[in-house]
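Have a look at this one.
One chain of protein is taken out of this complex; the other chains stay put.
Here is chain A:
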Amino acid sequence: MSLLDIRNLTVEFATASGKFRAVDGVDLSVDKGELMAIVGESGSGKSVSMLALMGLLPWTATITADQLSFEGIDLTKISARDRRKIIGKDIAMIFQEPMSSLNPCFTVGFQIKEALRIHLGLNRKERHERAIELFDQVGIPAPESRLNTFPHQMSGGMNQRVMIAMAIACKPKLLIADEPTTALDVTIQAQILDLLLRLRDEQGMGLVLITHDMGVVAETAERVQVQYAGQKVEEQPVKDLFRTPRHPYTVALLNALPERATSKLLPTIPGVVPGQFDRPKGCLFSPRCQYADDLCRSLPPTPHSAEFGKARCHYVEKIIAGELA
């Protein structure tokens, strides 16, 4: 049994101009100690699907799923009260912008101790000791004095470490890191990624890494799923994905990376990700796909077998065989 099992998750937002489907039938499973990466461009629904799991979406969102289970407990069937005992304790999340996710009115020490008090019921002295221990663990120098600082007094890298310390405070079994390094410089990014990997190895937690940076994925993840416009279009182990991407979108995305460029002009993907009003009827990638034909434009494809990277494409076999060019 996997740690996290999501089947056919769909999230719809009620907007003034009708329903907007941000996540469309996404499956995701993560095992204990596994590092799963979700990649996709903005608007691909990667953050929203994880926020849905955490129950952090506003009331305008309608969440439906065949299964949304964590350690065999279906999170859609339990009460909000029971859910809150799991969220923040067994499932924790690191958010993208440390500067805006921490509360500017309280010291970081107060904020980290809050989780320890509510979930673990430690007393004042134990909380203080555990907070120092956590700061030390994430590599914050002089942890004791740092507990009394406010978020604005520290750099982005330090604040991100505070976020990580808060997330791992209750030794979660599953950690969701939503773009944990996007706001940081590369030397700090390397430190944070190493820290996450080390914590995963030490505590055996499952890790879901949400990112748009293919470099970060290549260097850290084990399994990758690619999302496009709310759908999962491909899933493969990381080496296979970079060696033999199956879905035309993944192929185009990898080719557009400057480091894979062979000439001064980069290969591009024409057009943009479809929004609420120009959602195509068939395959969501068809307006931008070089292989698209009438079938693609009328009938949404279903995912292939694992051998073909579970690619959501009508022609994946033919493209691999080189019959379409």
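We take it that contacts are C-beta pairs under 8 Å (C-beta built on N, C-alpha and C of every residue); 3 or more make two chains touch, one makes a residue touch a chain; residues count from 1.
Simple rule for what comes next: contacts and distances are computed from a predicted model.
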Listed names "Carbohydrate ABC transporter permease", "Pyruvate dehydrogenase E1 component beta subunit", "Stage 0 sporulation protein KE" or "NADH-quinone oxidoreductase subunit K", matching UniProt entry of the absent chain: "Stage 0 sporulation protein KE"
Residue in contact with the excluded chain [from A:239, A:281 or A:318]: A:239
Of A:57, A:99, A:122 or A:190, the one touching the omitted chain in the full complex: A:190
Candidates A:72, A:258 or A:322 - the one touching the absent chain: A:258
Interface residues of chain A (partner: the chain not displayed): 41-42, 141, 155-158, 185-191, 194, 212-219, 238-239, 242-243, 252-254, 256-261, 264-270, 272-273
